[in-house]
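One protein chain is absent from this view; the other protein chains keep their places.
Moving on to chain A:
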Amino acid sequence: MTKDHNPNVEWDVIVVGAGPAGSSAAISAARLGLSVCLIERGRAPGSKNLFGGVVYPAILSELIPNFLEDAPIERAISRRVTMAIDGNRSTSLVVDNPNWVDEIPNGFTVKRSLFDSWLADQAVKEGATLLNATTVTSLDRSLAKNAKTLVYTDRGDIPLSAKVVIAADGANSFIAKEAGLFSELSSHHYTLGVKRVIELDETTINERFNQPDSLQGTDIEILGCTMGISGGGFLYTNRSSISIGVVLSLDSFSKSKVRSEEILSGLCNHPSIKDLIKGGTDLEYGAHLIPEAGKKGWPELYSDGLLIAGDSGFMCLAAGIWLEGVNYAIASGDLAGRASAQAIRKGDVTKEGLSIYKRQIDESFVGKNHSRFQSAPELVMSPIVQNKMPKLACDIFDELFKVRDPLPKVGIPKAIFSAIKANKISKKELIQLGIRGFRSFK
């Protein structure tokens, strides 16, 4: 098998998956002079990918400093709303900050079919070879220690071969699973995102979301809209469409008797949301998994001739107020590309030689934030936060703003304490929640 195959199919690095992690890995590996083959199963990069979606580009701007010149940006987020829903009521925290769209935006919406193709193009510009419409079916790692991993695809029987394979194949992470890098995996490590894209003209979106122009956009994160199932909702504005969806803890959802589209329908019909999407036309619908477990779900990130990056390594940070995966994918992909180059240069692509990747992950914001917030996903998905907090927030503000003349006003502390009492939250629960909250997010 080793001698007789085409030298064209031997690469320094083969990257599986041209999502943000894979393309970033390909960019940095190619920049460091390696021969790189980037393999994507979709017709084009992004065609299999669905997210909320806001890209937080601080790290992208380090990889591609001039990305603003041609990245396919929909709108830069200048308004961020956190909304708690209870019944037909809602209570929101609105942050308007036009400065977020200055120079490098804090976050911007994209359509993944365009964004992922653009990022993969950058890898091609750096010299990587992109193979679209090719599904990697398995790896033969028997010679991995000797810098020869065979990569089988559904395009013919001859495998490709690489010194290092970077698995950036997304949430289902079949490559890491096949390689036995997960110690335990179950549905409670995942959430399911279901999303609907509704077309609306630009000016209507600007008016409805109080946006001065079509360059600025809105991000609404919603709690209390998932019919008792752990999860949340989101709404983002694109240039001329709106993304609206729900994220459901797979464990809690699969045991319920409610279908995902019923939950999403409920959100779309909520009085605080309904008029925002009114009169639009359905443009697309879809679903995708999110590896939500945080660091507790991480597999081993490296093995002989193999590195795991992005969602396939569970590096998405999904902790309630934050849903950030693309930036973590870009950062880990970049580090995987660099670590491959270092290991190949040293002539040691064994597990030992590639362990530098894990060290670099640990030292980067990816590792640091994941260590720091490793209890956050669990807390955000816990029954008290999920089932009691949205109602409590609505009750407190309801109480504060209700005018009860001729009865005297209740003071703020009383409004808060009577709402806590009415929601049957005990002092003990409250203190525990405070401590957990402080520990999880400090």
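Criterion: contacts are C-beta pairs under 8 Å (C-beta built on N, C-alpha and C of every residue); 3 or more make two chains touch, one makes a residue touch a chain; residues count from 1.
In this section, contacts and distances are computed from a predicted model.
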Candidate names "Ferredoxin-like protein FixX", "ABC transporter ATP-binding protein", "Putative ABC transport system permease protein" or "Cytochrome P450"; UniProt protein name, chain not shown: "Ferredoxin-like protein FixX"
Residue among A:95, A:287 or A:430 touching the omitted chain: A:287
Selected from A:31, A:48 or A:89 as touching the chain missing from the view: A:48
Check each of A:187, A:214, A:342 or A:375 against the chain that is not shown and name the one that touches it. A:187
Which residue from A:130, A:264 or A:315 sits in contact with the chain not drawn here? A:264
Please give every residue of chain A in contact with the chain that is not shown. 41-43, 46-51, 53, 111-113, 132-135, 137, 153-155, 171-172, 174, 186-187, 190, 192, 194-198, 238, 241, 243, 250, 253-262, 264-265, 268-269, 274, 277-289
